[in-house]
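Of the protein chains in this complex, all but one are displayed in their positions.
Read from first to last, the chains carry the letters A and B; within each, the first residue is number 1.
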Amino acid sequence: MKISRLRWAILAISFVVLMFGSYAGLRLGNALPTFSCCYVNTRGGTCFMLALQQTIGAFTLESMLVFMETLLLFSVLVIIIGKAWCGWVCPLGFIQDLLFTLRSRLGGGYVRFTESVKRKIAWIKWAFLTIALVIPVWVAFPLFCPGVALNLYIPFCQMCPGKYLLPLCAGNPDRISVNYEANTTVFMSVLGLTFSAVTFIGATVKRRFWCIFCPLGLIMSWFRRISFLKLKKEDVKCTRCEICYNVCPLDIEDVYKSRGKRDVTFADCNLCLKCVENCPEEGALKATFLGKPVYVSSQRKFFDKHISSCGGGCSSCGEGKKEEKHDDQQAG
Amino acid sequence: MRFTINKTFLQIIALLGTMLFLNVSSVFAGGVPAIYWQLANEDRYVYRNDMDKMNWLEIRERRELNKTANQEVKTSGLKIYGDQLFAGRKWQNGEAPAGAVSMFVRDPNGRMSTVSGIKTGENAVQLPQDVRLNGRYLLGALYSPGKADVDGDGREETVYLSAKQMVRHYLNGGVTGKASVVYFDDPERMPLEIAPAINTAENRSGGNTQRPHKDYDMQVRYRGKPLAGARVVVRAMGSGWEKQFVTDSKGLFTIIPPDDRTDSSREWQTYLFMAAHHDRERAQFHNATLPVTVYKNRPEWYSKAMGFTFFAIIGTSVVLVILAGMSRRRKRRQQNSLAVFEKYRIKE
Partner (left out) sequence: MINKQDNDAGQRKRERFLRAVAGQAANELDSLGDSGGGNISLEYFYGVLEQVYVSNELLTVWGPDMARKPVIGLYCIMAPEELIYAAGAIPVRLCAGCFDAAKTGEDYLPRDSCPLVKSSMGLTVNSGLKVFDMCDVVIIPTTCDSKRKLGEELSAFKEVWMLEVPHIKDTEHSRRTWLEQIWALKNRLEGFVTPDGRKCRRITTAALGSAIDDSLRAQREIRRLLDLRKADMPPISGRQATAVVNSYAYAPVAEWTSALACLNDSLEKQAVSGKPKPRIYMAGSPPVFPNLKIPELVEEMGGIVVSDESCAGDRYLYDPVGSAERNLDDQITALASRYMAPCVCPSFAPNQDRLYVMKRNLQDYAVEGVVYHVLKGCIIYDFEVARVEKMLKEMGIPMIRVETDYHPEDVEQLRTRVEAFIEMLKIKRKAGAKG
């Protein structure tokens, strides 16, 4: 089965499970390394960012113990499949992929982020992570401006596109509102709406737009050296044809550019395995689980995939002229 | 025909009004009292909006208190609402009902348990039995003070007073019950009950708080089935605001709590929902209550219109920026930058 079809299927199933899981009584815990938003009432599990901010926002002994426990569970989950959570499970990722595919069906150009652009915007995900870690400390110890601090409960969640887009996808448009309860909430909800709108439009013209800015992805990328699922490259087989860069949703050049590295799981990579699927050299790229290859690039599969019409090029042995196919195409 | 407002007319109106009032009051204020549940130390179970006036140590203390409040065992006491003579006794507001009261708890897993051995005069229940079971507990009481002629038709009806309360319990590390419901659906124990019409799959532990200016659907059920045409009175216990409803064919009515600022000392009030039903076939009269905490509203509220406007404005500007970028790219690609040599020169 083509790996891209498998990935779509798993994304769709995860979307249903994570968004509507409580109808089936599913409780997948609150240490999930994927955006399963706490504002979706029917969710099957909760995003780790909520537990992170809530526990730090209380900062009592008990809550910090809960934090450690949740962090441990989170780490275990991340170590098992690395950032494949992002590429295969995340509902926000699913929405972004859908939007991008919609655009490609309607016909229209798209944008890519070059390395220099990525370097310039790398600070944004660090900013989000700082907000998610530092502001709850202020909420826990509101030494100054307690009025503002008390409204900054779960600060990142108030700015996250998930809060506005995911409930919408679960059928609840109530979250798309400016919260006028206090100045702080006005500010935060406006920021959140802005980020959501930008993400929504951005995901239509750039693959996985939000993933470059995601702080949860940032935390997960720290585990990449010890996670079980990795992307490996066989240097000598790589012809540097650049195809893996052209299909990569995160615009990672280093996979085809790197020489001398066996492990090419980079910080941005969400292990969607599109590069392995589209690599024309046999065995140049492979996904390994605990060192054992689970999906290897194949020359035959490349040609089967990219030659859209089968036919021609076999057994009509030399005699007779084969009419040139392009001749039959009408002028466009 | 000319219609003039004169004294006679006003008198007629007053008479009608009094009759109406009496009619209603005869059911409640002048007639049958009600019983209701009230949590001890209610303060600890509500979200306070005035914490920003405290200093940070107080805030932390308050949070701890509130958090542990949810985790600990709660005590709820049964009280009388009404100040009147009824069924040959004097009923006093706030006192515990005299006589045998059957009290029962439904835990979030759906199990019913009867509370027994409570001394008269001290009708208080501690719940939950198992602190590790999180979710919505239903606390109910049924009290029958005897027979009385409620509607003045000469026949006596057996009066049943029931009280219900939804108590939320959450212990970190506990297990959430799988069947957190808002109805007892038990005709023997609680024939008449009111509850919010919420989706208990989505809402596993809430429903006992409301905010002003939002509409809430409530339903009245009698013997497990929705009751149409039932009269419900909602009264705010702090400010005395009162409104009456009649349920529709599905037993539903919608309430929009007002933004009540008359009692400024507290950030919240308890609104008592009281439903009454006269079962003529069985010659019974039922009275059911449900207390709901309503917060005093912050000055403003959510604005969905503004939200969608923002969404639209930002979205449109982003789209315009992208379109500008794309057209610039197209222009760059259309320029014919391929050099053509002709006779040792570039052909222009």
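To be clear about the criterion, a contact is a pair of C-beta atoms (placed from the backbone, for glycine too) under 8 Å apart; a residue touches a chain by one contact, two chains touch by 3 or more.
Just so it is clear, the model here is predicted, and its values are computed rather than measured.
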Cross-chain touch to the chain not pictured, restricted to A:Asp174, A:Glu242 or A:Asp263, is A:Glu242
Which one, A:Thr130, A:Asn183 or A:Gln299, makes contact with the chain that was left out?
-> A:Gln299
Touching the unshown chain, subunit B contributes residues 332-345, 347
Had the left-out chain been drawn, it would touch subunit A at residues 104, 107, 109-110, 114-116, 235-243, 245-247, 256-257, 259, 278, 280, 299, 302-303, 306-309, 312-318, 321-327, 329, 331-332
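We adopt the following convention: only the chains that are shown with their structure count from here on.
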Subunit A-subunit B separation of Cα centroids, rounded to whole Å | 40
Taking the complex as given, what residues does subunit A use to touch subunit B?
-> 22-23, 25, 27, 41-42, 58, 60, 62, 66, 108-109, 111, 140-143, 146-147, 149-150, 164, 173-174, 176-182, 189-190, 193-194, 196-198, 200-202, 205
Under the touch definition given earlier, write down the residues of subunit B that touch subunit A in their complex.
-> 51-52, 54-56, 59-60, 63-64, 67, 172-173, 176, 178, 201-204, 298, 300-304, 306-308, 310-311, 314-315, 318-319, 322, 325-326, 329-330
